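Shown here: the complex without one of its protein chains, the others still in place.
Residue numbering begins at 1 within each chain, and the chains themselves are lettered A and B in the order written.
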Amino acid sequence: MTQHELMLAAVLLPFATALLIIICGRFPNLREAVTLVGAGGLALIVFKLISSFDATTATPLVLAEILPGFRVMLRAEPIGLVFAGVAAGLWGLNSLYSIGYMRAEHAPRQTRFYACFAVALGSAMAIALAGNLATLFVAYEALTFATYPLVVHWQTEGAIAGARRYLAYLLATSLVPFFGAIVWTWIATGTLDFTPGGILDGKMDDGLLAILLFMFAYGVGKAALMPMHGWLPAAMVAPTPVSALLHAVAVVKAGVFTLLKIAVYIFGIEVIGRGVGDLLVVVAAASVIAASLIAMTKDDLKARLAYSTVAQLAMVTLAVALGEPIAIAAGILQLVMHAWGKITLFFGAGAIQLATHKKKLSEIAGIGAKVPLLMIAFLFGSLSVAGLPPFGGMWPKFLLLEASVDRHMVVLTVCLGLSTLLTLGYLVPIFIQAFFRKPHDEDPHHLPEKDEHHHEEGSLPVLALIPPVVTAAGCVVLFIAAPAILGFVAPVIGLGVLP
Amino acid sequence: MTLLPASILAHAPVLVVVLPLLTAPVIALIRDGRIAAPLAMIIAWVDVVIAFALLNQTWDGTVVSYALGNWSAPIGIEYRVDLLSAGLAVLLTVSGGLVSLMMATGIAPEMAPGDRSRLYAAFLLCLAGLLGIVITGDLFNVFVFLEISSLSTYVLIASGSSRDRRALTAAFDYLILGATGATFFVIGIAFLYVVTGTLNMADLGDRLPMAGKRAVIVGSSFLFVGIALKAAMLPLHRWLPNAYAYSPTVMATFLAMTATKVSIYLMIRLADVVFHTPGELGRVNFAALMPPVGLAMLVFGSAIAITARDLKRLLAFSSIANLGLMLVALGLGGVAGIAAALINLFNHAIIKGGMFATASAIMHRRGSTQLAAMAGLSRQMPAAFAFLVIGGLALIGVPLTAGFVSKLSVVRVAVDLGDWVVAGGILFSSLLTVAYIWRIFEATMLAEPAKDAPAGDMHPAFWLPVGLLGAGTVVFGIYSAPIVELSTRIALQMAGGTP
Partner (left out) sequence: MKDLVGLFPYWAVIVLMMTGLYIVIAQGNLVKKLIGLGIFQVSVFVLYIAIGVVDGGTPPILDDAFSVYSNPLPSVLILTAIVVGVATLAVGLALAVRIREAFGTVEEEDLLPLTGPDQPAVTDLEREARS
């Protein structure tokens, strides 16, 4: 298949899968087989796209023209392919996990669940392969709407309220500042195509560019830059596989990916680096620290992870705002590494809940003995997110530090160091609690709490255990693979010599 | 390409109006609704063909002039069809045609069988009146057709009285306001006639610059108020919500697609008369009034829609908001502004028509369009629900729907002119749209269904109109060229250029 066909297939396959899922809705086994086949097929296609990618022959594929000059078109380029690879690779694992989780929970409306999942992945593919800002916006909105039914899945009052917040934040940001910034860019430059080196240089003065950058940074609500992060904890009402999708694979990564694309292909890295992004650096750094501190106060595991995501995403925004090739490289790596690390943590949190019916840090004391493999995977994920070797998460932290030193931002360097400590501070206690504390019912200081809903012991389906173990192993593999990824994206971000 | 034989084509301008006008009394006399309805349907569709023939004839910029009864212009009445007229005629006839398809079925739960053929007659009269407005070149003739359409509209609205007696008061209120507005319109005509000596709209624009200032100001003010009332321009909007909410749902569909659109047509047609560049003649500059009033309508209409408890009322207030958007575009002016207004006009007819047609199907099946009565719709009437979703997303302005094209075209003009207040206002209002659309979704998707809800999806009679309008909403959102091209050509022709 040619590159164009592959791109089209990558975008359309998930939608076709969704359709088949709906058709097979009455037969759960068949339906889930369709999901897995679709995920496998997508992974193959994306792998083919990446392996056959050649920058010199990449041409855009125009699909439609919504208004003269406002085109929907696809175009493969390295950063997008990296994102596509992450999303396609994790969809299969997430689907496996979903099957285990949803069946164990006897969840209703599973057909809708898998169909929306596929549509969300298709939207993510379209975001990854978007050839211009217009297409990216189209796919970005599609992703928002496709994930709404997933967030609201339980349809309890709390879920409806949480989903409302989710939607309100994402649409308020995308329909006002993001869309406004796109139209502004369009009018100012006459194009929206992603062009290496950017299209905005010289079209407006730096002050306006800084405003435009802020409009983008807050317009892309999925990047969850504080204080526009409120949707992320609110969306925790979703089933855990969805949270994993939202906070590791599709939604938040689509957000920071959009920012990276805008930095590289709309503004141009140098334009941001000459001072346009400086204010954003401050905001993003503050967001990193603040979110980490909040995460430490959260008892609910998923809420803790959500705030952790806010902090880790802000690092990508920070990378974008620094406007240095090496920082952009860090941003791209962070996108990959955080995806694998955080999905491990979410898989872990969900599996803990399945196995023990516990959702809170204060309740999980001593569960390590019950699910040792799971908790070790959890530890791997935690260390990777915090940025310790030998886990993939080390690379972005390291490169960001280097960028901050390059730009002589001492305070920032300190902030980054601090953030690693804070990350350890809110993630490692989960592990400690699980392994080194006694369970409450054996602890004389705690009275056993009566749980109204779950009397029987939970069990951990094997399908819910394999994915976190695989992703945890992936964190280690990525530590080794990181230079290859860097080499892949180096040409487009102007990174000459590999560090 | 010719759609009709030359001998018929030569009389097409008058045929398109006269055909429904003359057959209406015949249909009123046929007692049996089962004969009357198909007859009305045939007439409506013959009209569609004639309208398309006119569009075909005028596409290249030709202006077809037809002297009624062979009396030439100063004494007789000239029918004058340019692209604007033909475009509107197509919109009106297609609306009429689609509504005629579901009319007989849709009216069943809302009206006694014996009265129905008279309703069909009123429907054809209304169609004839509206068509007359857009076809004629004579200002007084516009008034006459305005009254024909208005009188039949009062009847259409009042026909809802067997389901809800408030239809009567709604019709009466509209009658008082409408008749007052029409009288204002005639007063305006009188003043303009006095100072120019002509009623031909084409001549009127040419002669106005030589006319006395004060009479023109007074005359155009009266005209403007008359038109504004029919366009439901704030604060003259009071008739619209009740008229849409209490009229039989199929007829509300027709009114929503056509009635107010014709007022927008008049504003464009009479732009030389009622709006003018400031200063030149000291004329009142109504164009400057449009953006603020339009914005107010956008915000007000959307905000009230959020509080509505009935789908039809909600859609009615949404119509006020959308009319506001058209007025904003008109007020921004220029070729791009007028084109944007027309894009909105056509797209809104399709989107809102689809929503109302779906409401008709729901009303037919369930006997109510109260939001509270629509619980469980997503399961029990999945097709109807799907079309509500399509229409709702289009109203929000989600990409790949016609609504996005509309919104984008206006925002682009506003940003191009540097009018940030207008651009921001439009973007902000889409958030309010999300709020009211989401009330529909939550009511239909998340609420627990009633046990005794009538089974079955849409009646087959609704499939074609609902399906076509829904498909149009999506197709014109992706392949927008037909509507954009038509609107741009019209705008160019109105501005004196060649399309």
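Methods note: a contact is a pair of C-beta atoms (placed from the backbone, for glycine too) under 8 Å apart; a residue touches a chain by one contact, two chains touch by 3 or more.
These numbers come from a predicted model, not from an experiment.
Participant: Any idea which chains on screen the missing one touches?
Facilitator: Looking at the complete complex, the unshown chain comes into contact with B.
Participant: Of the residues B:L22, B:I35 or B:I176, I need the one that contacts the missing chain.
Facilitator: B:I176
Participant: Any idea which of B:R118, B:R163, B:K352 or B:R439 touches the chain not displayed?
Facilitator: B:R163
Participant: Of B:A67, B:I187, B:A202 or B:I306, which residue touches the hidden chain?
Facilitator: Answer from the full complex: B:I187 touches the omitted chain.
Participant: Please identify, in ascending order, the residues of chain B that touch the omitted chain?
Facilitator: Spelled out for chain B, the touching residues are 112, 140, 143-144, 147, 151, 154-155, 158, 161-166, 168-172, 175-176, 179-180, 182-183, 186-187, 190, 193-194, 241, 245, 308-310, 313.
Keep in mind that, in the parts below, only the chains that are shown with their structure count from here on.
Participant: Which whole number of Å gives the spacing of the CA centres of chain A and chain B?
Facilitator: Here chain A and chain B have centroids separated by 45 Å.
Participant: Help me check something: in the complex, which residues belonging to chain A touch chain B?
Facilitator: Counting only chain A, the residues touching chain B are 64-68, 70, 72, 137-138, 141-142, 145, 152, 155, 160, 164, 167-168, 171-172, 175-176, 179-180, 183-184, 186-187.
Participant: In their complex, what parts of chain B are in touch with chain A?
Facilitator: Touch residues, chain B against chain A: 393, 396-400, 404-405, 408-409, 411-412, 415-416, 423-424, 427-428, 430-431, 434, 438, 442, 446, 477-481, 484.
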